[in-house]
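Here the complex is missing a single protein chain, while all its other protein chains stay put.
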Amino acid sequence: MKNKKIKAGNLIIHIILILYSIITLAPLITVFSSSFRTIKNQASPLILFMEFSMESYKAAFTKMAFPVVFMNSFLTTAGSLVVIVIIGAAAAYPIGRLQTKLSKFLYYFFIAGLVIPAQMVIIPVAQMFNSLNIPYTRFTPMFMFITCSMPFTTFLYAGFMKGVPVEIEEAAYMDGANLFKRFTQIVFPLLKPATVAVVITQGIWIWNDYFFPMVFITKSRQFSLPVAMIQFLGDRENPAQWNVLFASCFLCALPLITLFLIFQKQFIGGIAAGAVKG
Amino acid sequence: MKKKKKHKSLVMTNKMFWFAVPAFLMYFTFWIFPVFQLFRYSITNFNGINRNYDMVGFKNYITLYKEGTLFHAIPNTIIYAVVLVAVSNIIALALALLLNANIKGKGIYRTAAYLPTLFSAIVIGFIWSYVYMPGNGMIATIMDSLGMDGSKFNILAGFKSALYAIIAVDIWKCIGTTMIIYLAGLQTIDSSLIEAGKIDGCNGWQMIRLIKVPLISATITINVILSVINGLKAYDYVFIMTNGGPGKATNTLMYSVYKLAFTEQLMGKSAALSVVAFILIIAVTICMLIFMNKREVEM
Partner (left out) sequence: MKRRKILSVLLVTVMTATMLFGCGKKNDTPADTTGNSSGGEGAANTGSTGEAADSSEKVTVTFMLSGTLATEGEDFETEQMPRLVEKKFPNVKVEVTKLPDDQYYTALKTKLATGEAPDFMWVQPRYAGVNAVFPLAEAGYLTDLSDLKAAELVGAGVKDFTYNDKIYAIPCGVTFLGTYYNKNIFDKYGLSVPKSWPEFENVCKVLKDNDVQPIVMGDKDMYVMQFGLYQLAANMIYPENPTYDDQLRDGSVKFTDEGTWDKVLERYGSLYEKGYIQSGSLGLGASQAIQKFIDGECAMTFDGTFNLQAINSSGAADFERGYFPLPGNEEGEQLYTAGAPGAGPAIYSESENIDICKQILEYWFDSESDLYKAYESCGKFVSTNEGAVVEPLYEDFMKLYSEGNSWYWCNQAWPAGTENEMEALFGEMIGGAGTTVPDITKGMQNKLEELLAE
């Protein structure tokens, strides 16, 4: 009797989830299917997968110089993430642990940055780069990626830090562990779920961000994937070009989708390993 | 109590602040200092390109007030934020609770919910322009095939509907992230508490309301604050999908800031609007934070 009830309940859950998934995926699937069309095909995009042509992908791949821009994107994203996790978690340590006025100030100080959109301050930021004489290379946008990730990262780490029991650290202190050791060997590993969340959320925006690379890079060989992609996005010239645009969108998102599918298992594992008393 | 305080001074020393130095330096140089610079521009007539400009005092602020730019953009921004926060958090929390249950194929559902997040805003804006397109767009075509009159569907042209249409896109996109954070929060709940709840005879709904939700109150704070901020600085989809139109119906604060600075070349006035927006958003965020943190403790 009880089993039946559970099964019926599960069925409802499945129906809800399937409906939700359909709504979520419908636009993406439609677009995905039209990216496999030949450039001349003008039939309604809702006729899904009516042909499989790699023509659009070929065009996008070569016009974007995919391997080059992919490497640029990969290096800047990965490099930024490493720095973000290290300095972000470190900054959250005093913020999450101490109850002084200074730590409160830092907390709000970092959060304040969340509310500033990049477009708003880009001119003063650019002037700062200019006055510091920072050279413009494919890695220059990393400065901004790291900076802009700080608010979210410290905010998230500080929030999760509350879930790490103080007692563990107190015990370590008794055993003679110093601050650095306590942080790197006890607190940081316990923050793994937060680290995963930071890597995923920040990794995605950094990977997708076209704004900073577009603004700080002038040489097309140094561009990242999204900048190469938006070159197809001119809003007026060629509607027949949608297929190529969509193909380039998917080329841009493909590495992320692949990574996410792999990461997903680790993500669950990470949470299980870091499970702490709430 | 006394003991704890004593310990704190020994274990949690002020030396910890050194850990924040690298992040602080970087953040100050490339983010906070430029914001101060912006404050300075707000009392000039800088046009963004010409390096010769004059101090004009509070003229920019006065024009903003007189013209009513503020009164136009602020209601839109607030509607945007409120709808975004409410809808996206409720759906994301519900999804996370469902996905946290032991059901088959939850990995697939999770991926489905998360996929939109992997695309950049500009791509999503473009895709949804097609979805909303009147006549041959996705929704119109689907309505036609279901026997409804799809030719009437033109949501982005309506002065009332356009803003909500844009918010819907933002919700569609941000649910994935919000849900993942909720999931992470739910995973940290100690299973013994759930077991205890079961023994006490909680049904599913009670379990959620009395045990799970209170236990992830910190996560709720994080998510609500993040979506409030996202909503208040909404800009991307307005920029890509409607350019503030029809008329000025979808003008948000940040879109006005952008437009003033980059199309109208009024960097000074744009900076003044930024300052106003900045103060507004900070005030709202801090109030929310204080309120939420208080609730967290109570819960």
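Structural remarks
Order as written gives the chain letters A and B; numbering starts at 1 within each chain.
Here is the rule we use: a contact is a pair of C-beta atoms (placed from the backbone, for glycine too) under 8 Å apart; a residue touches a chain by one contact, two chains touch by 3 or more.
All of these numbers come straight from a predicted model, not from anything done at the bench.
Of the listed residues A:123, A:196 or A:225, the one in contact with the hidden chain in the full complex is A:123. Only one residue from A:66, A:139, A:205 or A:263 touches the chain missing from this view: A:139. Against the chain not displayed here, subunit B makes contact via residues 15, 18-19, 21-22, 25-26, 45, 47-52, 63, 67, 129, 132-136, 154-159, 239, 241-249, 259, 262-266, 268.
Against the chain not shown here, subunit A presents residues 39-40, 42, 59, 63, 75, 79, 83, 86-87, 90, 119, 122-123, 126-127, 129-130, 134-140, 142-143, 178-180, 210-211, 214-216, 218-223, 227, 230-241, 244.
We adopt the following convention: only the chains that are shown with their structure count from here on.
Subunit B has its Cα centroid 15 Å from the Cα centroid of subunit A.
Interface of subunit A with subunit B (complex): residues 9-10, 13-14, 16-18, 20-21, 24-28, 30-31, 44-46, 87-88, 90-91, 93-95, 97-100, 102-103, 106, 108-117, 119-121, 123-125, 127-128, 132, 143-144, 146-148, 150-152, 154-156, 159, 162-163, 166, 169-170, 173, 179, 183, 193-194, 196-197, 200-201, 204, 208-210, 226, 229-230, 233, 242, 245, 249, 252-253, 256-257, 260-261, 264, 271-272, 274-278. Note for the complex: subunit B touches subunit A at residues 7-8, 10-17, 19-20, 22-24, 26-27, 29-35, 37-38, 41, 48, 95, 98-99, 101, 103, 105, 107-123, 126-128, 130-131, 136, 138, 141-142, 172, 175, 177, 180-181, 183-184, 187-190, 193, 204, 215-216, 218-219, 221-222, 225-226, 229, 232-233, 235, 254, 257-258, 261-262, 267, 274, 277-278, 281-282, 285-286, 289.
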